[in-house]
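Every protein chain except one is present and positioned as in the full complex.
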Amino acid sequence: MSNLTYTRSDFQSDQEVRWCPGCGDYTVLASVQSFMTQMGVPRENIVVVSGIGCAARFPYYMNTYGFHTIHGRAPTIATGLATSRPDLSVWVVTGDGDALSIGGNHLIHALRRNVNIKILLFNNQIYGLTKGQYSPTSEVGKRTKSTPFGSIDFPFNPVSLAIGSEASFVARTLDMDRNHTQYVLGEAVNHTGSAFIEIYQNCNVFNDKAFIALTGRAERAVNRINLQEGKPVVFGGSGESCVVMEDGEARIKPTSSVDPDQILVHDPSRENPSVAFSISRLSHTPHGPTPLGVFRNISRPTYGSEMQQQIVDAQNRGPADLDALFGSAGTWEVT
Amino acid sequence: MSNLTYTRSDFQSDQEVRWCPGCGDYTVLASVQSFMTQMGVPRENIVVVSGIGCAARFPYYMNTYGFHTIHGRAPTIATGLATSRPDLSVWVVTGDGDALSIGGNHLIHALRRNVNIKILLFNNQIYGLTKGQYSPTSEVGKRTKSTPFGSIDFPFNPVSLAIGSEASFVARTLDMDRNHTQYVLGEAVNHTGSAFIEIYQNCNVFNDKAFIALTGRAERAVNRINLQEGKPVVFGGSGESCVVMEDGEARIKPTSSVDPDQILVHDPSRENPSVAFSISRLSHTPHGPTPLGVFRNISRPTYGSEMQQQIVDAQNRGPADLDALFGSAGTWEVT
Amino acid sequence: MTSPTAHAEAGVSDPSPNGDITPLRQVTVRFAGDSGDGMQLAGNRFADTSAAFGNDLFTLPDFPAEIRAPAGTLPGVSSFQIQIADWDISTSGDRPDCMVAMNPAALKTNLMDLRQGGTLIVNSEAFDERGLAKAGYEDSPLMDGSLNQYDLIEIPMNTITKEAVADKVSGRSVLRSRNFVALGFLAWLFQRPLEPIITWTESKFAKLPMVVAANLAALRAGYNFGITTETSRSIFQVKPASLPPGVYTSITGNTALAWGLIAASYCAKLPLYYGSYPITPASDILHELARHKRLGVRTFQAEDEIAAIGAVIGASFGGSLAVTGSSGPGISLKSEAISLALTAELPLVVVNVQRAGPSTGMPTKPEQTDLLFSLFGRHGESPLPVLACATPSDVVETTIEAARIALKYMTPVILLSDNHIANGSEPWRVPDAADLPDISVPFASAPNGAGGRFLPYLRDFNTFSRPWAIPGTKGLEHRIGGLEKENISGDISYNPDNHQLMTDSRAWKVANIANDIPPVEVHGELDANLLVLGWGSSKGTMGAACRNLNREGYKIAYAHLRYLNPLPANLGDVLHSYEKVLIPELNTGQLRYVVRANFLKDAFGLNKVTGTPFYIGEIRDRILEVLES
Partner (left out) sequence: MTSPTAHAEAGVSDPSPNGDITPLRQVTVRFAGDSGDGMQLAGNRFADTSAAFGNDLFTLPDFPAEIRAPAGTLPGVSSFQIQIADWDISTSGDRPDCMVAMNPAALKTNLMDLRQGGTLIVNSEAFDERGLAKAGYEDSPLMDGSLNQYDLIEIPMNTITKEAVADKVSGRSVLRSRNFVALGFLAWLFQRPLEPIITWTESKFAKLPMVVAANLAALRAGYNFGITTETSRSIFQVKPASLPPGVYTSITGNTALAWGLIAASYCAKLPLYYGSYPITPASDILHELARHKRLGVRTFQAEDEIAAIGAVIGASFGGSLAVTGSSGPGISLKSEAISLALTAELPLVVVNVQRAGPSTGMPTKPEQTDLLFSLFGRHGESPLPVLACATPSDVVETTIEAARIALKYMTPVILLSDNHIANGSEPWRVPDAADLPDISVPFASAPNGAGGRFLPYLRDFNTFSRPWAIPGTKGLEHRIGGLEKENISGDISYNPDNHQLMTDSRAWKVANIANDIPPVEVHGELDANLLVLGWGSSKGTMGAACRNLNREGYKIAYAHLRYLNPLPANLGDVLHSYEKVLIPELNTGQLRYVVRANFLKDAFGLNKVTGTPFYIGEIRDRILEVLES
């Protein structure tokens, strides 16, 4: 398969892309399309499954197999597809409402089962398609059409939730940063099993600049905590800040104030998710320093391969056929 | 209200209790009834809401208000009740299937919202009422009616999941240990907001001895890690084991091998949930040393009181009436 | 809204090209432009000034289904239609008589609706190469003669706007006021007063005086453009309508639903609790209710539709007026919980703002396809009352009625609306709160059984309702649930005869509501051969078609159903007293199915599922066809 030569246009369908001009979704689409030219999987073996929302329009624009399903249920449809067809590369595209509000249960179950699907959660901290209600990732106090006096519920931290749900691969990236997005996608594809990728995505119409702390020219250098496997976690324009584990939790310190040995060396492959979880707590809604990259990446059998294996094992124990089944409960003959 | 004098029988309804003889549910029922005699809340202000399952029969046996609803949805019904009637003491009784399988989404949303409800999750690691299928907390490889070749999905750790869902109060107790159960209930009631209590409950018919590591005469002393606020976490018959934070995660050590200062001092009130989460990872399905007690107990505004406050604030801004509403979009008169 | 006198409600006399003033009974105007062009604002202002002038009117916006399509493209077009009349109307009109097209895309997607000879107003400067290309025009329709059959008015709106606002704003916002130019021109063309528009603009943009100034300058420029350049043109005049006297406000169906719920809570003396999950076209009910915390309204945006109804069932158990609202896909998800409320016998209003299905379908388009689903969309024997709103101005009353039935009979009630009603608007005669009906019901306050026992399923002799005992009431502690309950005691029961009794009781309770609702009223020519029977949002169009035909001498009777379950007690007799029955509905024949099943009475159908409301002409044609058959 490595001799597949694709260009980005091979992954562009004939449908006109119809997000609002300036929407972060365009950039993610481009990143995914570019990435797939290199992925080494034939186009016909790729399926993109989505729920409902702006982001969920994604499959229409991909010249692969695609299924635009119903609100919140994409992980279930992808689960059936991936477990019945382990030969396919199955992707889920979802939004913060789709995945975390109506679809929260399917998400956490897909993650704990480690179904071999790659989940791209476009988190714009708003309901885009329904024109601007607050979502389970909106910050407290958010004023929207449905919360004119400010929202009163504490938001999820999607990375913490995924880790709490036993996810084997958890990452976060940013719409605007195509290189980082493609790096994270690469790690996700190399991981066997479910991969959860939160993508901060700007909705310039209903929630503009929600991620300005990470995208603003002035702010981004100070706030992006770039997680890199095997590297000490330092950040800031000149590495002036770092992360240490202290008193059982990840904390940000001036690099100059700590012994270099104390700086946390990032290891997403740790079986125990405690440190990954703790790193996820460095930010909640991302208004300050926020970790990006792969938080957790461990290996665990996938649900689909185990399902397949049980069939193979059973079949190895001897042949079976329909006639034998029909006779299996004992028969008698009437002549 | 403190001059209420109740005896346990005041909380017993006239319905015959119909769990299998020997079921752990009986003990929990007794603990809750005893506890409520001391709770200081008039019986008529208590409502027990449940879903479907063996455990969910609970409300019928309580001489309070009760609502046996539908599978998985008890947290939603309790949410509506608690937020519309902040004067009530609202309890949810649920099972591992009810709360974590079909009802997983409602659970995590009720927790992040911090609705003022007390959730008792009877975790017997099996579907009891439907006669013995594996549940989202059953250990991998479990053979049940629906998994004759062994289950293949990795279970949730309910405490980790609750912490990952931003729960403000998370605890675990054991059916058999009435004192501990009542202690945990007391902490939950003193906490304002949602309280999540996992109760290990023996289903002697379909999953007997699942918690033998914590209930067996021989095993329990070695395996119960009793979390006590402000105390160093030591356990074992003579305190021979302890928990330390090492390399960013909670680990078990022989007490003799560590400096007493190194032993983790339990503090459920830490705002940052990292350590609580890490403690929850000391066991998964409880076959060895397992923490019991209150993992996390922080204070955060409750959803119901915030909802109420917005109404009060709005009303303080000036009077409103229906006639004013009808006229609010501008009117004209036809004569 | 039945009109005491019959008028020609379809068609409009041709505006003479060079007369002076053309008097009209009614006229339909459509504003079409890019989503960014402010067409909704212009349309609404035109409506308001017409209302102030005294016309009856009905408006209907049409938003693009797409997110926010690129400016100037076909999917980006947004429009707003309004019918104004000198008498009592209930539709937004069939084909527009007059249309504004702000750009080529708006022209392309709307032109086919403009009636032959209609007035077409375009921003000529938008028909440049780029604009034409985006709309997929090869040649400019302004040049190629393809618009010859219309009365075309080209206005250089960009220039006019720029000049008018030159000293007020600058840069990219200059052209923002274009819609006011169009509005000003229409105000001249239809002789509308500018005062209401000016007042509104001043208060709306109070914090942005530059915007006020620019918009008003543009408004006047548009008006003056009419006066100065089109002096020879006939202007239109629609006289004030003689509506029943009273205070009116303009209301959309969704706003009316929200207000109806607040009114019901007032009439029931109960706090309102609305749980919902956003979905087109029901979201605006949530948005509107969320604003009214001063009136004690609790709104809960739930994690999904199941949680939304779960929460309101909880609130109902706790003694609130509990309501949930959604549209097709979301209502599906509520089915299991509705069944719980039904057997728990708790009051609940479930609002379904219907949209085109199946599945996601066409979320922004209306359809009446959820009738059978409302009646039968639950497992087991699970009858419940179903009501349908007819027009925006009818919604408040129907909503209060739904709540009344829910509370009195301790049952979930399904209240149907649809996209057309939800977004359409018309004048609504505002009642005095003090005149609204009292729909309050008492909570149980004392044991009703021997020995001080409380019996939650001891039914009221007349209504067959069970008592509503809310937590906090000492001595009434009890348990309810979804398992079958023993009659009277409410204890769990598997007894066969009891299950039969309870099934029958639930059915009888709902059927008996037929004695508590008005009989269906027949209008038009009562001794006709043909009865036209409608429900829901087809009321306005159906009524108009029938009244026109009556006026023309055709013998037709017509009736409209607010209550779909139980059906009015006299409906069977009414139906059987006509030789022919015609049922127009925006589905494949659902009420017809119900009528056949209930009354063994055949009916003709007029059915369409195109995501568009009926035209008067369609109903008229079908009636004539049926009359002749």
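Going in written order, the chains are labelled A, B and C, and every chain counts its residues from 1.
The definition used in the following text is that a contact is a pair of C-beta atoms (placed from the backbone, for glycine too) under 8 Å apart; a residue touches a chain by one contact, two chains touch by 3 or more.
Note that the structure is a prediction, hence the values are computed from the model and not measured.
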Among displayed chains, the one left out touches A, B, C
Identify the residue among B:Phe35, B:Tyr134, B:Phe196 or B:Phe326 that touches the chain left out of the display. B:Tyr134
Write down which of C:Thr199, C:Thr503 or C:Asn529 is the residue touching the left-out chain. C:Thr503
Please identify which residue in C:Gly136, C:Pro193, C:Pro245 or C:Gly380 touches the non-displayed chain. C:Gly380
In the complete complex, which positions of chain A touch the hidden chain? 13, 15, 42-47, 49, 52, 59-60, 62-70, 73, 75-85, 87-88, 105-106, 109, 307, 310-311, 313-315, 317-323, 325-327, 329-335
Note that chain B touches the absent chain at residues 18-21, 23, 52, 54, 57, 70-72, 101-102, 104, 127-131, 133-134, 136, 145-149, 205
Those residues of chain C which, in the complete complex, touch the missing chain: 65, 327-329, 331-333, 335-336, 339-340, 342-344, 354, 356-362, 364-365, 367, 369-370, 372-373, 375-382, 481-484, 494, 496-497, 499-500, 503-504, 506-507, 587-588, 593-594, 596-598, 600, 602, 608-612
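Note that only the chains that are shown with their structure count from here on.
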Out of every possible chain pairing, which has the most C-beta contacts? B-C
Indicate the whole-number Å distance between the mean C-alpha point of chain B and the mean C-alpha point of chain C. 45
Averaged-CA centre spacing for the pair chain B and chain A, given as whole angstrom: 29
Which whole number of Å gives the spacing of the CA centres of chain A and chain C? 40
For chain A, what residues touch not just one other chain but two or more? 101-102, 104, 136, 149
Sites on chain C at which at least two other chains make contact: 293, 303-304
